[in-house]
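One protein chain is absent from this view; the other protein chains keep their places.
Let's look at chain A:
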Amino acid sequence: MEYVSPEGLRLDGRRPTEMRQFRAEVGVVAKADGSASFEMGNTKVIAAVYGPREVQNKGQQMNGQALVRCEYSMANFSTGDRMRKPKGDRRSTEISLVIRQTMEACILTHLMPRSQIDIFVQVLQADGGTRSACINAATLALADAGIPMRDLVTSCSAGYLNNIPLLDLNYVEDSAGGPDVTVGILPKLDKVTLLQMDAKLPIDIFENVMQLAIEGCKAVANYIREILLENTKKLEFRRGV
């Protein structure tokens, strides 16, 4: 099947190095300490952060640092066919682990010993790139909660179909069987914290695809910084500063 037309347009009309439109909003869940919603094209996720708060399971309490927990779940109606088991299945457990380890790397946990930070991510609509959207939403939610972090974490995916590297795959392109490279970076420090790939790819082409994904991450980082700046200005205004 042709994923890139001879004129160089993908199935949804984008160019190969064009990302989907993204939209983010901070403070969507009033009850949470920090929350955000992030949309990449048709993929919509909501992240809520509760913490730092008292550890619920005293056996897991750590004396030197904060405990970070993460749960990823998909709504039943998020995918094309209704999902039977949105939480305990293997994919959700794996993604929860991945998000936890990615965010743990950038939170300054030693500043909040004996406490717990909960990151909950809920996917409302899934159209490829849910992992990346979840990490971006979690970053915004952590920033909204005021939790100290080393840097933002942003994530984006890229693939290789019809011999062309493609940025930000949607569900159809993802299920095409080609490689899917997901990258998560700390943009200011220029470090890679998350790198996952499946399917086969020659090493030199892999370098290109990974670079493309990193460029995508940097674009997301710029957008997230704008959103946080706007949010801070609004808070300043409300406080009468």
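Everything that follows uses one rule, which is that a contact is a pair of C-beta atoms (placed from the backbone, for glycine too) under 8 Å apart; a residue touches a chain by one contact, two chains touch by 3 or more; residues count from 1.
Following the convention adopted for this analysis, contacts and distances are computed from a predicted model.
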Options "Ribosomal RNA-processing protein 43", "COMM domain-containing protein 3", "Erythropoietin receptor" or "N(6)-L-threonylcarbamoyladenine synthase": UniProt name of the undisplayed chain: "Ribosomal RNA-processing protein 43"
Which of A:Leu11, A:Met62 or A:Leu124 contacts the chain that the document leaves out: A:Leu124
Contact residue for the chain not shown (choose from A:Asn76, A:Asn208 or A:Asn222): A:Asn76
Contact residue for the chain not shown (choose from A:Val4, A:Ala47, A:Cys156 or A:Ile227): A:Ala47
Hidden partner interface residues of chain A, rising order: 28-33, 35, 42, 46-48, 50, 53, 56, 69, 71, 73, 75-80, 82, 118, 120-122, 124-125
